[in-house]
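Report on the structure given below.
Every protein chain of the complex appears in place save one, which is left out.
After this line comes subunit A, so read on.
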Amino acid sequence: GCAAPAKTRQQQKQPHDPCPTMGDLAGIDDAFAAALNLEESHIDEGWSDGLKEGEALGLVDGREVGFAKGFEVGQELGFYAGCHAVWATCARDDPECFSVRARKAIVGFGQMLTSFPMNDPLNEEILETLNTVRGKFKTVVALLGMHHEYNPQETKLSLNF
């Protein structure tokens, strides 16, 4: 046999409704639908336009912020690496100039810098790890009897990215 055609929702709801205008009403609704939904469709259009625009702008913005933040982190780590290079050289050439604890701390500091996940920008622990490195830097500075705060403003370069 043949399969019965699927009933429309209206027909399913009122299977025994003998009213002949049911079908007509459905037709009238369709005619008005476009007009009644005008606001909605404009909103939808605007939304998708905005989404596309936002994505494009977001990408540009994000890249800028990422570069700036990455540069900041890199600059700070570079500063620490420079300090470590000097300290490690001093400790190698004249071990007695630093206390045992200071020498140990300098070595530990170097290890932290080497193992820093610099090439893994999506690593969520980067800032936490940086905080640990900062703490170690302050410890070494204190052990060397100095008092120094890392301040990037002091090392302002003429270059501007």
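One rule holds in what follows: a residue touches a chain if its C-beta (ideal position, glycine included) is under 8 Å from a C-beta of that chain, and two chains touch if they have at least 3 such contacts; residues count from 1.
By definition in this document, contacts and distances are computed from a predicted model.
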Among "Signal recognition particle receptor subunit beta", "Protein YIPF", "Calcineurin B homologous protein 3" or "Cytosolic iron-sulfur protein assembly protein CIAO1 homolog", the UniProt name of the subunit that does not appear here: "Cytosolic iron-sulfur protein assembly protein CIAO1 homolog"
Residue touching the undisplayed chain, where the options are A:Cys90, A:Ile126 or A:Leu143: A:Leu143
Absent chain, residues of subunit A that touch it: 99, 101, 104-105, 108, 131-132, 134-136, 138-139, 142-143, 147, 149
